[in-house]
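Yeah, one chain of the complex is gone here, protein chain that is, but the others are all in their spots.
Each chain carries a letter (A and B) given by its place in the written order, and its residues are counted from 1.
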Amino acid sequence: MLEKRLINGNEALGYGALYADCRCYFGYPITPQNEVVEFFARELPKVGGVFVQTESEVSSINMLYGAAATGVRAMTSSSSTGFSLMQEGISTLAASELPCVIADVQRGGPGGGNTQTSQMDYMQVTRGGGNGGYHNIVLSPASVQETFELVQLAFCLADKYRHPVIILTDAIIGQMQEGLELHRLDFGPLPDKKSWALTTVGDHDDPGRFIQNAPGILGSYRDYMIRITKKYQEMTEKEVRYQAGHTEDADLIVVSFGSSARSSLWAYHQARKEGLRVGFIRPITLWPFPTQIIRAAAQHTKKFVVVEDNLGQMLRDVQAAVQDKAEVHLVGIAHRHLVTSSGMIFPKTVLQEVKRLI
Amino acid sequence: MGKKLLITGNEAVGYGAIYAGCRNYFGYPITPQNEVVEFFARELPKIGGNFVQTESELTSINMLYGAVATGVRAMTSSSSTGFSLMQECIAHMAYCSLPAVIVDVQRGGPGAGSTQTAQMDYAQVTKGGGNGDYYPLVLAPFSVQEIFELIQRAFYLADKYHHPVIVLSDAILGQMMENLELYSINFGPLPAKDWAATGQGERKYRNTVPNIWTFFNNYRDIIVNLGKKYQEITDNEVRFKTYEIEDAEMVIVAYGSSARISLETLRRLRPEGYKVGLIRPITLWPFPTKIIRETSHRVRNFLVVEDSLGQLVEDVEFAVEGRAGVHLLGSLARHLPTSSGMIFPKTVSEEVKNILCHK
Partner (left out) sequence: MPQIDHPERELLCGGPESYTGLPTMYCPGCHYGTVARVICEAIDELGIKKQAIGVAGVGCHGFMIGTIATDFVFALHGRGPGVATGIKRSQGGKPIVFTIQGDGDLAAIGMGDIINAIGRGEKLTTIFCNNAGYGTTGGQMAPTTLLEQVTTTTPTGRDPQVAGYPIHVAEMLAMLRGTAYSARGALTSRKNYNQTKKFLNLAFQKQMDGIGYGFVEILSACPSTLHMPPNKALKWVEEYMIAEYPLGEFKNVKEIL
């Protein structure tokens, strides 16, 4: 019998990491992800793990860099504005090809913004907010259970590709409580035995290992670029994940991720009950983006509605996929129920828009 | 006629700022933009300006934030990896609607990358590398003279839209020497900065940056208004230059130093009878989607030349919508495997011929 809990999404992040055998966490408090920091402060010492409350997000990401370089599973988390501070470090992790997991529990932006929910970090996580044009795999859960599972997947993908992986949740997913079934996911054996990890010369036979954060300064920059280009291609071919419903016979398809997908999912089910031919696509990997399924659907569906709590960021990826074959509409931040930062996009608002457009 | 100089692109950044009336610079040394820091250290004290060498890029951008909050013209500069450290505050300045100019002289990435040239920061500057819904205006010069002119325009646009403006240069443009004619450009009147925090003085009400009334009460409208501002900028400020696209069978799209290389390619190929044109985006955000979309109805192929693994190409594909082939000639086409590699006009010519003859 599996262990069941009623907990919030932030704590599910913590459980996911523990079940993935992550024993190192470095983090700095920032609303709305404090429960993650507090979870690790409480739980990691019990299992002999390492928890460090850092002095800043810049330190968090650099401690993560150090830990990942030794080949252990490690993670950090932050929220939007703190995540912006990590951009140089994430870019460096991508340059050094180090496996690690970074969670971003989104809040309002830009900059300091506010402490309430939003989904405004899509661009900064999918387009490489740091320099150098790297790409991280971005996983976007829409429930507490999925948060738990995707964190485990994130550690597997990070090790598989030797690359940072980002979990993108938001204040709603992080703060809401749902039932969680704790179980360990088995992704099979990993190809990389971490023969690159810095475990001291006494521990291996190499003359000395070196983690290179400036691929252009020593060695062949071209070799590095060819290698990561292949890596990105492989990720794009193999790692696209999405949830889809009724995309074959739909007059209108709702595309949405994270907490907005929860609102949209209700609207989609409700619309179907009322006999409207509505489809639903929820990208689970935001990078690589499920372009193909949307492009295929655009051959016969003439209307798309993108629901996201921002000014329209994923909208662009959907438009790029649709290639002018269908109309693409946005239900965004202007559709929030309140003008203050506590505003949200309600399921009934999505349903209304769907009915209006259909 | 203005005074003429033979100087580097990095020094042209400095002259542009001084001719735009900027008297405040905060910066941290990083290769390949050290000449910018050194220029201001030398020149600003002569004219009563403020130069501060900061302890980090984080402090540079936050000093800039403090300075522009008082309503003065101010700027900072950095290069790729240092620029990544500034992302949080650039996002914050967009949120607070503050006019600031930031120069990014690109080097190789990701991370520390290399100290040599590259064009790998396109995505981080155009897609908002920091958090939240924001898009800074991005200007991409391709000559020393144009750096000088676009810096002046950057200050004007920043004040016009109360928004951060980024000038995206690179190590080639920054380090190469060309002729520069100095003159100041008049862009017309600008609104008064009555929102600036300068000490209350004789004002009836105090000023806070950001305005805390809207800050606490009206978040949705702040963001929706930002959206309207982006739309206005997109409608009014798109800038690009086209070269011989009227009869072209294929069109190259390139910016910055790659556009220089592509233009040279055009000059070599046209006399040989190859019908090739060039579209050079000058504003990278807002992107000249329309001209590329129009062109895509009549040409069969686009070649994007950029010294990265493919970032500008994403915006070109977005504009073309599958109507024409979009090919990339990126960093893998450099002449050397080390970080000193560059994409040469010869390589671009070969690729153009290859596409025109076979695809």
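Here is the rule we use: a contact is a pair of C-beta atoms (placed from the backbone, for glycine too) under 8 Å apart; a residue touches a chain by one contact, two chains touch by 3 or more.
Just so it is clear, the model here is predicted, and its values are computed rather than measured.
The missing chain, though absent from the display, is touched by one residue of B:Ala41, B:Val72 or B:Ile185; that residue is B:Val72. Shown as candidates are A:Arg42, A:Arg184, A:His204 or A:Lys230; the residue that touches the absent chain is A:Arg42. Residue in contact with the omitted chain (choice from A:Ile30, A:Ile167, A:Leu180 or A:Ala214): A:Ile30. Residues 23-24, 26, 50, 52, 54-56, 58-59, 62-70, 72, 74, 88-89, 92, 96, 197-202, 204-216 are the ones on chain B that touch the missing chain. On the side of chain A, the interface with the absent chain consists of residues 28-31, 34, 37-38, 41-42, 45, 51-58, 81-82, 111-112, using the contact rule stated above.
Convention: only the chains that are shown with their structure count from here on.
Interface of chain A with chain B (complex): residues 58, 80-85, 87-88, 91-96, 106, 108-114, 116, 118, 120-121, 123-124, 127-134, 213-217, 220-223, 225-226, 228-229, 232, 310-313, 316, 319-320, 323-324, 333-334, 336, 338-341, 343.
Those residues of chain B lying in contact with chain A across their complex are 58, 80-85, 87-89, 91-96, 106, 108-116, 120-124, 127-134, 216-221, 223-224, 226-227, 230, 308-311, 314, 317-318, 321-322, 331-332, 334, 336-339, 341.
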